Every structure is written in C-alpha cells, then in structure tokens.
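One chain of protein is taken out of this complex; the other chains stay put.
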Amino acid sequence: MSIKVLYFASLKDQVGRAGDELVVPAPLSVLELWQQANPDLPVPNALLAAINMNYASLDSLVSDGDEVAFFPPVTGG
Amino acid sequence: MSIKVLYFASLKDQVGRAGDELVVPAPLSVLELWQQANPDLPVPNALLAAINMNYASLDSLVSDGDEVAFFPPVTGG
Amino acid sequence: MTVKLSDAVFDPWQEIADHQQAAGIAGKYGATAVFVGTMRDFNQGDSVCGMYLEHYPGMTERQLQQIVEQAASQWQMLDTLLVHRVGQVEPNDTLVLVAVWSEHRGDAFDASRFIMENLKSRAPFWKRETLANGKQRWVETNSSGYKRQS
Partner (left out) sequence: MTVKLSDAVFDPWQEIADHQQAAGIAGKYGATAVFVGTMRDFNQGDSVCGMYLEHYPGMTERQLQQIVEQAASQWQMLDTLLVHRVGQVEPNDTLVLVAVWSEHRGDAFDASRFIMENLKSRAPFWKRETLANGKQRWVETNSSGYKRQS
C-alpha cells in the first residue's frame, strides 16, 4: 500500500526531510511506519502522530492512501 | 454626635429621600442609626451599610462626623 | 493601572488599544485577558429598552481600586484597565471593561475573572431597568459568574 508521510518542526530537522512517499506491506502500525521510514533513528520521545489530519496513537494501523504525519509536542498560542 | 446618612437605589425610593443629617446620642450602632432615622420602616432584608465608604456590619458603632450609607445588594457590571 | 467611571458611551476595543499603546509594556506581556459586559435588550423574561446605573461617588472608585489591588497581590499583572459606565445607558452599550496584561496566561485569566466577580459582588452600583412597557424596576441581585445559568 502507498503512504504519504509528513514531518514537522524539530522532527523535520532531525530526519532531514519534510516527507516521504512510501510503498509498504499491510498490516502496518504508525510506529512500524516510523521505523520503516527511519531505520537508523530511534523513536523520539513524545512522538505525536496523525492519520489524515486526526490524532492517532502509535499502534493505530495505517491504510492505503493515508497521510501520516509525525511531529513533536505542539507549542502554539 | 452628628452623622450624615445616605440612601441609594431602591432604598432611596423606599425612604423617600436621598439622605439625612442627624444629631444622635453615642454610643450608637449602624442598625440603631437606621431605626432612629426610619422609625416607621422595618429593617430591609439584605440591608448593606458603609461607614465612610467602607463596608460595615450593622452592629458596627458610628462616630461623630461619620458618613453612613445604606443600600440594597449591588448589581453592577 | 487605571480605574475609571464613564458617564458617556465608550468603545471598549478602542479603550484597550489606546491604553495598551500608552502602557509602555510592549514585548513584556504575553497574555491579555479581557472581559466586556454589555447591556442586553432582554432580562428576566422582559424586553428592556433602557437602564440607569446608579453609583456611590467616592466609595465606588475606592472599592474598584481595592479590588484591583487585591488581584495584584495574588497574581502577576503588568497592567490593568477597568472602566465602568454610570448614568443612563441603552441596549448594546458597554457597561464594564476589565483588561489585564500579564507575562503568562494563567495570571491574566485568573486575575480578570477575580476582578469581575468581586466587582459584581462588592462595587456599589445599582441598575434600574426601563421595560418596553415603560415600567421601571430595580435589578435585585447579581448572579455568580462561577455557576451555570439555568
């Protein structure tokens, strides 16, 4: 299945890119997606994730065509 | 002793005047002052009083030259 | 810190903008919490077409000042503006404005609400409403802003 991955803020700096277009086997969790996309990086502390612009836990399963975003704690306002 | 009395809002309507200049014997409480000034009126429910622009209880004693105000619950804001 | 009474219509947003401009705290405040009370055209089931705001000159200003000082002793405030209308008012007129500037939002939120609740329960103002049918009535009591309205 085909997944679009986005990175924001300090995470974007750490991974060195704004996103990935991945083709991955199902079933796959958000955490596994991170590990496949960043095999050489540890899972960050306080990693937040969204699937299709809704917050998702790291053990949520991703589906074909999903947009998955990874980001650090938010600091707006 | 000489006391200036003020009435506000619905209390002013009830007593029919904005204030009194009274000469009264000491010692005298705020409540006794009300009763001397308004012998024919019962003590209103929820009567508030101030001595020299500070809130005072009805059993506070008044002093010569004091300005004593009587008013109903406040409704500003 | 400014506390004042106004016997004429005022624009709360303009008052805040002007005060903020003159306050000399640019770059220092991160949080501004504001409450504006406005006259409604409806109260306790009746249409209201006007209102008279009576106050106790001297005591009213003193009480407002004390309330703001009490807030300042409990929360960090860089500046405060409190304006209360007096005299004859019409629906949609601003009745009261409280603005608090602080470094952090917790202080601004808490202090502005404290000032409003204390003003409502302690500051000597009294409202006399004129109803659509021409009758006048004194508003008898203020409700608490911490409890839900039924």
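To keep things simple, chains are lettered A, B and C as they appear, and every chain counts its residues starting from 1.
The criterion applied here is as follows: a residue touches a chain if its C-beta (ideal position, glycine included) is under 8 Å from a C-beta of that chain, and two chains touch if they have at least 3 such contacts.
The model shown is predicted, which means the values in this text are computed figures rather than measured ones.
Just so you know, the chain we are not showing touches A, C across the whole complex.
Set against the missing chain, the residues C:Thr32, C:Gln70 or C:Thr130 yield one that touches it, C:Thr32. Mapped onto chain A, the interface with the missing chain covers residues 6, 8-10, 13, 50, 53-55, 69, 71-77. Residues of chain C in touch with the missing chain: 11, 13-14, 16-17, 20, 26-42, 76, 91-92, 103-109, 113, 116, 143-149.
We adopt the following convention: only the chains that are shown with their structure count from here on.
Chain geometry summary: the mean Cα position of chain A and that of chain C are 48 Å apart. Between chain B and chain C the centroid-to-centroid distance comes to 27 Å (mean Cα coordinates, whole Å).
The set of chain C residues touching two or more other chains is empty.
Multi-chain contact residues of chain A (touching two or more other chains) are absent.
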